[in-house]
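For this depiction, one protein chain was excluded, whereas all remaining protein chains were kept in their positions.
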Amino acid sequence: MTPFDILMLISVICIWSLLLVNVVLIVAGYLFYLQTDREPVPALPELPPFVSIMVPAHNEGKVIVKTVESLLALNYPHDRYEIIVINDNSSDNSSELLSGLQRRYAGRNLIVINTDKTTGGKGKSNALNIGFAQSKGELIAIYDADNTPEKTALTYLVAEIMADDRLGAVIGKFRTRNRNASLLTRFINIETLSFQWMAQAGRWKLFKLCTIPGTNFIMRRHIIEEIGGWDVKAIAEDTEISFRIYMMGYRIKFQPKSVTWEQEPQTVSVWFKQRSRWAKGNVYVIVKNFPLLFNRSAARIRFDILYFVAIYFLLVSSLIVSDLLLILHALGYVKTTIAGFSSFLWLLAITLFVVGTYITLITEKGEMKLSNLWLIMLMYVTYCQLWMVVAAYGLYNYFKDLVFKREVKWYKTERF
Amino acid sequence: MRKSFSIARTAMLIVLAFALAYASVSPCPAAAESAPPAAAGQVLLLYDSLALSTVRQGNVETIERLLAAYGARVVAMAFDRYTAGTLKSYSRVVVVRNAPDLSANDTLASELAAYDGDYLQIGGQTLPDRVRARLGLKLTPAPPDMIRIEAGDYGQALSTVADLDFIAGTSADAKRYGTLTSMSDGRRMPYAAAAGGYAYASCLSAGGLTELALAYVLKDWLHAAGDFGAYVLIKEVYPFSDLALLKTLADKLYDAGVPFVISVKPVFYNTSYPAMQRYLQAMQYVQSRNGSIIVDAPAVAATSTAADGSLRGKMSGFIELLADNGIAPLGMGAGLSWAYDQIYASEGMSFFDSVFLGPDPQGQQVQPGGTSAAFAFSPYVMPFAQLQDFERRSIAPHTPLPLNLAFSFDLFRDAASMEDAVDAIARSWIPFSDLKNGAHAVRTDRLTVQSSDGSLLIDGKPLDIDKKGREVDADYAYTAAPKTSFTKLFGVQNRILMVIIGLSLAVFGLFFFIGYRRYRRKFLYRGGSHDAF
Partner (left out) sequence: MNQPESANTGAIAAYLKRIFTAATRYASPSLLAAAAVLAISAAALFVKPYIGMADNGDYFRVLYSNGIYFNAPDYASQYFGYFIKHYGIFQYFNENGATLSSSQSLFIRTALQLNIWLLNARTFDIRIQAAIYLILYTVAVYMLVEALTWGAPAKRGYTIASIAVFLFGDTAYTAYFNSFYSEALMLVMSLFVLASGLLIYRRRFNDYAMLAVFVVSSLLLVTSKQQNAPLGILIALFGICVLLARTDRPYRLSAAGGLALLCVVSIASYVLIPQEFVNINKYHAMTRGVLPDSSNPEKSLEGMGINGQYSLLSGTIYYEPYTTIDVNSNQMLTEFYGKFGFGKVLAYYATHPGQAGRMLNLAAKDAFTTRPEAMGNYEKSAGLAFGAQTHFFSVYSTLKKTLTPKTFGFIFLWLIIVVGLYLPSFVTAVRTKNRRQAVRLPLLLMMILLGLAGIAISIVGAGDADLAKHEFMFTIAFDLVTFTTVSDALLGRLWRNVPLRPGAAPAATAV
């Protein structure tokens, strides 16, 4: 037995425990699906509440028109919602496009806030704060600039949050608009679907908790006011807000019937930048909220914190350690004598991964294809491994920022 | 009658030998003192040519082996390698003449003429005068004709031998050996004649009856006495051989009452393998069937060098391995060249006092030496097939053998040839001797293996030859399993996880079933209800 053995053992245990946690989540998520699939969405109240939809945008000229148009086309009573586009320090033609839209839909509640370097340009949280200051809805919905929500999306969200006072926010589902564009987007499609069913639906089912995904969600205005707006330092403002909402004793519900279609990165490098930014953001939130783990009043969100800690620290470091040991072992620099799991077990585990992912897929139309099975297998060896790199990179960047005190700014996801 | 005669003759010869020994020592004590002591008991073998590509090819080797069978240390030398003065150190000289056109150079000729020790010549017309005179030898060229030779209990027709000379006449007191019969005119001449330390034999060719005929001459010339035995020797026994066949052979010979010797090839590596266990078991079985074991010489690679130095350890290791497994090797089987190689002799053969020397015309040597190694017991190895070529003059042999003789077989290819051979052995009527009835000893640094009067001793303790050996390990671990840690923990984890994953898979399967039905109902029959895009 060598020190490397013990390191390896810890890694292996971490990896396997997380696998088991995810299995539980998938089961819970799927039960949620079976249960709610046929339940009707609650009806809107007689007088639907006024909703402010905020769309932060930074150089989104390529997609903003489509997004705004689909928001304008929602089946929510047109006079009961406003659209606030915060065109934050864009250098492209966004502002012209947006004013064109304003002209075309002159009768609608479409507000465009253009900021420049001095007034804005400090990231999504800042943009949202600017938009929030101008909003007047009692509910605040947020869509990313690359979204195409279905007509019913907002209605379902509003109906859901109005039906239950304990809900601080309701999140919808997002799907991949360009899923056929490349292998990567196919992977992302599978990933987002299974992640939402597993993590969001599963956690809702078990703990009445979800994490706000950054788009297609609705919140109560007073909550935002109470927490003092968005934390401008947080890159993962969504996760941050989620934690704040939990802490106030509210729940966040997942309403899978509210769907928005999102544009996903089509190339690995864009994807990598986007995801490592998320990862870094999540690390920030975890670190910030880590003390809550020892706070009695935060009992309900302990799982969430633990879950994030597990994924971003334990899993990543375990995977890195075990892979590193594997490489060093392959190079002959370290010698591990640790016994392994039987290969049959590994095979079972991979089967579990594939089947688990697949059953979350067949909740969606058009996804019950044999090709998806192959894609999942391919994903296991490519995409999932890349995720590790992403998370590690995010972690690295977080600490780099911590050391060099870098300023938060817009990280732009490239559009196609 | 014949027997009593032979005893009388032996007695006379012994007396004569003493007389001769006395005679040779007393006249010139100076010479004896000046001679290197090592050479004193040695035989100098001089030959004019190796007679390659003639019927005589191999006869130098044959005489070397014959001499070895009498425990003589031999220095062999071609005429042209002879250096002046060599002869002085020897009291016994054998000269082989194969080519009448090659004559001894002047030095050798004059020294031979002056030489007064024991002298044996095979073939040729030129003899030292002293020898010719003492033997009263008259030689006549033999006609180019079929010749028949008779010696002991056997006869054989010799094909035409070039430059053969008949002994047409000898002095009266010369002893005559065997007969040569000219087939055309029926003249009968002695094969050889000897008198007073001098002897002459007409010819010697390898692989024929002349070998045996000469042995009778040599026995007297070297004053060898004692009872000689015949042995059955099974050679070419490898661990790769058909070991089942070997066991059957042992059974057959045991049933036929024939004691036998097998010469097993040594193994130096992987001696713990099951394959080796089978080999050892076969030997144990052979031993329990009245077979004796001797160790064959290993094969030598063309690239071997004298500096290698591994032979001693390997041989003693193998001997000790055998002994540890209840097998008592009593001697060694080797090609003649082994006895003439310094390294082989000192590192490979020094454990043994009994060595079966067989022919090996292409023996690979690493350090050819001048003097051959001699052994207390060294039967002359003759292929049994050679014996079968001899005509028997009576059903059962009754002339005592002139030397210890091992009739050799290569381990048989199949059961049929084995049956034939066992049959032939039985029909030969030869009373075969049991090797372990003689006194043989094998000594390594660690242990001693001995035999005497039919019992086998290892370090003085009698060996139970009927004891069964170890079973072959069916699960022998060839490669050491890599050391692992946390084996137990992982074993438990393995099982727990397998159960959990199995259960999860079952649940997923159920989900899949439900999900599949729902999917079909929702999306395939009624069309998308709310998921339309």
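Brief remarks follow.
Letters A and B name the chains as they come in the text, with residue numbers starting at 1 for each one.
Just so we're on the same page, a contact is a pair of C-beta atoms (placed from the backbone, for glycine too) under 8 Å apart; a residue touches a chain by one contact, two chains touch by 3 or more.
Values in this document were obtained by computation on a predicted structure and should not be read as measured data.
The chain omitted from view is touched by exactly one of B:L52, B:A172, B:A299 or B:A416, namely B:A299. In the complete complex, the hidden chain is touched by one of B:T160, B:S310, B:Q388 or B:T487, namely B:S310.
Take chain A: the residues that touch the chain left off the picture are 327, 329-333. Those residues of chain B that touch the chain absent from the view are 238-240, 243, 265-270, 273-276, 278-279, 298-301, 303-305, 308, 310-311, 314, 478-479.
Here is the rule we use: only the chains that are shown with their structure count from here on.
In the complex of the two chains, the chain B residues touching chain A come out as 482-487, 489-491, 493-494, 497-498, 500-502, 504-505, 507-509, 511-512, 514-516, 518-519, 522-523, 528, 530-531, 533. Residue ranges of chain A in contact with chain B, taken from their complex: 1-2, 5, 9, 16, 20, 23, 26-27, 30, 33-34, 37, 150, 152, 257, 259, 261, 337-342, 344-345, 348-349, 351-352, 355-356, 358-359, 362-366, 368.
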